[in-house]
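With one protein chain removed, the remaining protein chains of the complex are shown where they sit.
Each chain gets a letter, A and B, in the order it is written, and its residues are counted from 1.
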Amino acid sequence: MTILTTVAPATRRIRSFVHQMRTPAGAIAAIGTVLLVGLAIFAPVLWGAEAAEVNVDVIARGPSAEHLLGTDSAGRDILLRTLVAARTSLMYGMLATLIGVTLGVIVGCLPSILPPWIGRLVTAVVNMLVAFPALLLILFLAVFFGQGATGAVFALGLAIVPNIARLCQTMTASVVGRDFVSAAKVLGVPRTAILFRHIIPSIADVIVVNATMAAASSLTAMAGLSFLGIGLQAPAYDWGRLLSEGLARMYVSPAAALTPAIAVTLAGIVLTMLGDTIGRAVGVTPVISMRKLAGLPTRSAKPEPDRGEAPHPEAVLSVRDLHVSFPALGKWVTPVRGVSFDIARGERVGIVGESGSGKSLTALAVAQLIEYPGRVEADAIVFDGVDYAGMSEREVTSHAADLGLKMSMVFQDPMSSLNPSLRVGPQVAETALLHGGGIRTQASNQATDRLAEVGIQNPKMRARQYPFQFSGGMRQRAMIAMGLMGTPKLIIADEPTTALDATVQRTVMQVLDRVAVEHGSAVMFISHDIALVTGFCERVLVMYHGEIVEDISSADLVEGSAVHPYTKALMASIPTLTTDRSRPMATVADFMKEDKA
Amino acid sequence: MTSLEFRNLVVDFGRGPKTVHAVKNVSFIVPQGSTVGVLGESGSGKSTIARVAVGLEHATSGEILLDGHSLLQSNRAGRMHRRQVQMVFQDPYSSLNPRMTIGDSIAEGLHASYRKSKQRVPSRRQIEAETQELLSLVGLDSSYAAHYPRRLSGGQRQRVALARALGAKPSVLLADEITSALDVSVQGTVLNLFRKLQSELGFTALFISHNLAVVRYVCDYVAVMDKGDLVEFGPVDEILTAPKHPSTRALIEAVPEMGKPLFVPAHRGVAR
Partner (left out) sequence: MKNMISSAPPDSPDAVAVSEGPLQVDVVAQPATKAANTNPWVSYLTRRLIRLVISVVVLVTAAYLMVRLLPGDPARLSLGPEATAEQIAVRRAELGLDASVVTQYFHFWENLFHGDLGKSYSTRLPVFDVITQRLPATLEISVMSIIVILLVGIPLGMAMGEATRGGRNRWLDAIFSSVTGFLTVAPVFVIAAISIYMFAISSPVFPVAGRSGPSSYVLPVLALSLSSTCALARIVRAETFNVLEADYVRTARAKRMRKARLFFHHVLPNLVTPTLTFAGLLFGGLIAGSVFVETVFAWPGMGPVVVGSITNRDYPLVQGIVLVYGVLILLINLVVDLLIAAFDPRSRITKL
């Protein structure tokens, strides 16, 4: 069978590594590693004999021109001995890591090939061993192997096994749950092939990073065992032995102890930094280079948009030329560009658009919830008579009660938007407690009322429960109740029903509708579901690539009198219960093409 | 081609008092060459029946038959028949291995299906040619074979997932919410592709979705599931225009429809 190459995009990798090497930490890690390896290879060859030379004339001297860091009890040069010891220290540490990581990966991957019950047994044993500290395992194993380098290396190696094995198991479990593994299973790809082609490449990065970290701790642990006299035995020596020899003469010549101590620490740090660097290069941490971020792009000096006029005096919300920018990979990206709109008192305005079109960011910017390092710029963000554009964090804080009571937010994912560690009642009540006088019982009574109002039965009992005891629909209702603690002039609802089933969505929408009517609140309703938006809102704003391309009444939109080609295309591409099945669906791509032609 | 039959299928998860009855005694037939839509809310068991059919979950009792042959046996015959049933998953961002090129992902499926069918595995060049063919079948340029998934949009990934499944030359294709993770503007292209492929290749299909309009557009029949029960089955127009079961009716009413207000607007003075 031909071998399918599974190497990840090599060029991207190399570029990423090069990028990391240019960061200070990456550069130190790289240079340090080269130095360490170089020392381990060449130091014994260059200075091995000299370092072993006993000189009775200069026993235990302090630093001198001839012996930069002094001599030890046999008159041997401490600096040279420390340099030469790099090989033994590094070698035994690496050997232990190699043993530990190899066995750990094997043990960790076994459960995915073995029959399930044996796999579970292996997992259970590993979990048990992980709970025990490495020292006990080493102690245990040292009895088997006896004292000496071989025993210590094996003991250290085996002590790494449970951690690496467990890491492999959890990582494997997460990969196995992904659809591409299911797809391979369905296609009939054999288990071993799935392991080697899908699972191992997916977890390799994490294993490599952790193996490097394990190497750092093996190195120091090996030195530790030698330090205690149960690792390397004389006449062999490593940093641990040098340190223990030097410790006794600490008062006479501190360098004898401090030099190997610093050596082992530096080596450990270099390896840890190497692990960090590899992790960053292959992985997840976004790189924000602040130096390149000095200049925030100035807003394009394009001709004033149509609604470039002054903020609407009657509107509950009036936004002019809103920009939201974020730093990404050393550049500023501006996902919201020049958005202007008004929402009249009591009006319901929907914002629709694709994912990434900037609708949620617009809402967060309006609510003053964009956090550093994101930046908001606007000519005006007037909410209920107060212009928040350009306000400092402190100035916004001085309007906290206004915002807290008059603007309410209903966020997208009810599963993650409620604090899992706090009871629902106090979370709902909090706004009233903060801005409405602050009497606890009154606030909590009000919260119970509001929970009842959004259709949660037995609200007293429910208020004492935690969010995870609520279903998705109930959490979303609780979110709405939370927004009703004041008398909201504006409810900003960001995809409030996206995670919910249609029937639950319907009830949540009914709650929102009733609440808005009763309190006379305006609603800014963000959704990707145009049928839902047009059914609920009076007016619709269509966003496309960070701009509002269409501002149209729901009735006109449904009727088909949209002007912008994107809106037209979008409307045509939505299947309805009257779509002509004999013809292919119209797609946005078709429309955009026509428009260009 | 082939018909797919679910016969008294029961699927339970867990044991003892904690058992979750995901599928309770479901029976229906997907007639040869047709597309049956499965409608239902989350937790209705609609995805579970598909996952059981391809062997990703185990049935507690009952049968799934492909032209009368059981798909649930763990012997070689069962595996042989299961191979004819392929599945496309909901999340296009999770269904392609980010570390394999598009070409490799598709080729892997081709290899597996050749080996399973006891045919001689063709040469590398032949596999490459077949991969190209599959890519053009789903409307992607042959240059995509060398790309990694990260460069593809959700819609393009879903095309690749279709190509990979079709590489096994399935007689039945199970599509599990294949458009629900996509933006509306892309949904249409994937639906068009699905319909085109079915008319060209003639496979039998199970199309799982929670979207009424999509099911109506793609399917001939529809099965409505609610909390593990099959509550209604019939031609799509019949069910959607004149639902008999209350669950079906509730489901249909709940879905917002373009041009209709969601509900009679609430009025001031509703009792608190």
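Assume a residue touches a chain if its C-beta (ideal position, glycine included) is under 8 Å from a C-beta of that chain, and two chains touch if they have at least 3 such contacts.
Small disclaimer: the values here were computed from a predicted structure and weren't measured.
Colleague: So one chain is hidden, and I want to know which residue out of B:R7, B:R115, B:K169 or B:K227 touches that hidden chain in the complete assembly.
Modeller: The one listed residue touching the chain not shown is B:K227.
Colleague: Looking at A:L110, A:A134, A:A281 or A:I480, which residue reaches the missing chain?
Modeller: Answer from the full complex: A:A134 touches the omitted chain.
Colleague: Which candidate, A:V186, A:M474 or A:A493, sits in contact with the chain we can't see?
Modeller: Considering all chains, including the one not shown, the answer is A:M474.
Colleague: Among A:L36, A:V84, A:L158 or A:A216, which residue is in contact with the omitted chain in the full complex?
Modeller: A:A216
Colleague: Have a look at A:F227, A:F383 or A:Y566 and name the one touching the chain we're not showing.
Modeller: Only one listed residue reaches the unshown chain, and that is A:F227.
Colleague: Which positions on chain A touch the chain that was left off?
Modeller: Output for chain A: 128, 131-136, 139-140, 142-144, 146-147, 216, 220-221, 223-224, 227-230, 240, 243, 247, 250-251, 254, 257-258, 261-262, 264-265, 268-269, 272-273, 288, 290, 367, 369, 371-373, 397, 400-401, 403-404, 408-409, 411-413, 416-423, 430-431, 434-435, 455-457, 461, 465-466, 468-474, 479, 482, 500-501, 503-504, 506-507, 510-511.
Throughout what follows, only the chains that are shown with their structure count from here on.
Colleague: From the mean C-alpha coordinate of chain A to that of chain B, what's the distance rounded to whole Å?
Modeller: 32
Colleague: In the complex, go through chain A and note every residue touching chain B.
Modeller: Going by the criterion above, the answer is residues 1-2, 4-9, 178-180, 182-190, 193, 197-198, 201-202, 354-355, 449, 453, 501-503, 505-506, 509-510, 513-514, 517-518, 528-532, 534-536, 558, 569-570, 573-577, 579, 581, 584-589.
Colleague: Across the complex, what residues on chain B touch chain A?
Modeller: 41-42, 54-56, 79, 82-83, 85-87, 89-91, 94-100, 104-105, 107-109, 111-113, 115-116, 121, 124, 127, 148, 161, 164-165, 167-168, 183-189, 191-192, 195-196, 210-214, 216-217, 240, 250-251, 253-263, 265-268, 270, 272
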